[in-house]
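Mind looking over this structure? Questions follow.
The complex appears here minus one protein chain, its other protein chains still in place.
Residue numbering begins at 1 within each chain, and the chains themselves are lettered A and B in the order written.
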Amino acid sequence: MMEITEGSHAVAEAVRLCRPQVVSAYPITPQTHIVEALADFVANGQLDAEYITVENELSALSACVGASAAGSRTYSATTSQGLMLMAEVVFNAAGMRLPIIMSIANRALGAPLSIWNDMQDSISLRDSGWLQFYAEDNQEATDLHLLAFKVAEDNSIQLPAFVCFDGFILSHTYEPVDMLTQEDVDKYLPKFNPAERLDAADPISFGMYATPEYYLEFRYEMDQAQKRAKDVIAKAGKEFGEMFGRDYSALIEGYRLEDADTAIVAMGSICGTVKDAIDEMRTAGMKVGLLKIRVFRPFPAEEIAKMLSHVKRVAVLDKNISLGAKGATAMEVRDALYGSAIPVKGYVLGLGGRDVRKRDIKEIVAFSEKGPNDQFYGLRKELI
Amino acid sequence: MALAVGCRARPGKARDNKTGSWRVFKPIFDHEKCSKCGMCKTLCPEGCVHEDAEGLFNPDYSYCKGCGICAVECPKEAITMKLEEK
Partner (left out) sequence: MRELRIHGRGGQGSVTAAELIAVAAFEGGVFAQAFPAFGVERRGAPVQAFVRLDNKKIRLRSQVYEPDYIIVQDSTLIKDVNVFMGVKKGGIVIVNTEKKPDYVIPEGVKLITIDATSIALKAIGLPITNTSLMGAFAAATGEIQFFALEKALNHRFPKELASKNIAAARIAFDIVKGAA
């Protein structure tokens, strides 16, 4: 049923319907209304879960690691500095192959202090082994949580996942979302049945040490699991489409791309603004399209190369910057197109909440034909 | 042998590692002097000292590294360290 609600509440409701058995989070800044709503659900009996309050994010994810190893469906949410404080445990959770799902309401990192949106937080942890999903709108943000649990908990994957949606731009926005029912979600998402779990009667250790003779192979196995996730996402995404009418089988999506000369590549809520800008440019006779990346890990390199094979130029939008190098998406898209003659230009924009308008997208399309290879877009020249 | 997913392991893996070969000095237990206090068992960092049916103690030489803590701590000086013959 369509309901109009805040992004954070829609996500909290979707998480509730996924029946997590343990939720642990640090409820103070930086945080969203998600865990506040989940705490309410637990308190008033709408969610039968253990809600573990902790003293900081490091402890929150540590509690999740223990809970997940014990065989519980486990969830947390954070953003920005909170995710950074978790970083050590983020890598450990992946290495122990624990399918924890965590919502990331993407926000900038300090210093300077910023509470506003960009994707530096989750992108900075792209090497951690977690699957990374990015939502364009609040419908996708809610749906992707179901998909994430299903894929992460698949015994052939056993990896945790971030479900990323833009902080404030989506998390604090009211818009209509088709809310699923418990009955439907139960049909889609079976009970978590881990291959192995902590059990006092049959002890086991998670994440033992690996000497140099073994470590490389452990990382290889994680990389293989990431790659297998492409097929598992395709299957689970298709099943989602069959049940709920919204197909998430593809890791990437094209918008008016079939005959496009210029392709914009983007992730997250900016895709909506890009689509509106494209419609206007199309009306003006310009052949522009969008390639939206919904799954950033595993990175859909082959899929991107295939979908962009016919375009004349590519402009990649990055709400992050690998300082001293480039935006992460631009680097990876260029890598995906290695060997082709298609020029890829990267645009770092929207950092720390700088608003991105349709006219910015149009200007970037113009730049992509003749401007420099990579640049920060929208710099205020008077400040530098 | 395939790797265990998530580097998970059942307990007792250390038993596979027979550390007795590390030894330079070997503890010799003199049961005549032993007062059965069990200090050697309690303090052995390898956990390789075992009590037998008569309440006497013996090290498992497959694992004893020869650290000599038992010999130092024994209140009856019933344990002596002898150079290992190799």
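Everything that follows uses one rule, which is that a contact is a pair of C-beta atoms (placed from the backbone, for glycine too) under 8 Å apart; a residue touches a chain by one contact, two chains touch by 3 or more.
In this text the structure is predicted, and so the values were computed from the model without any measurement.
From the options A:19, A:126, A:275 or A:334, the residue with contact to the chain not on display is A:275. Looking at A:69, A:98 or A:169, the residue that reaches the missing chain in the full complex is A:169. Touching the chain that is not shown, out of A:116, A:244 or A:376: A:116 (per the contact rule at the top). In the full complex, subunit A makes contact with the omitted chain through residues 4, 6, 115-117, 137, 166, 168-169, 172-176, 269-273, 275-276, 353, 355-358.
To be clear about the criterion, only the chains that are shown with their structure count from here on.
Considering their complex, residues 95-98, 158, 195-196, 203-210, 214, 217-218, 221 of subunit A touch subunit B. Of all residues in subunit B, only 3, 5-11, 13 touch subunit A in the complex they form.
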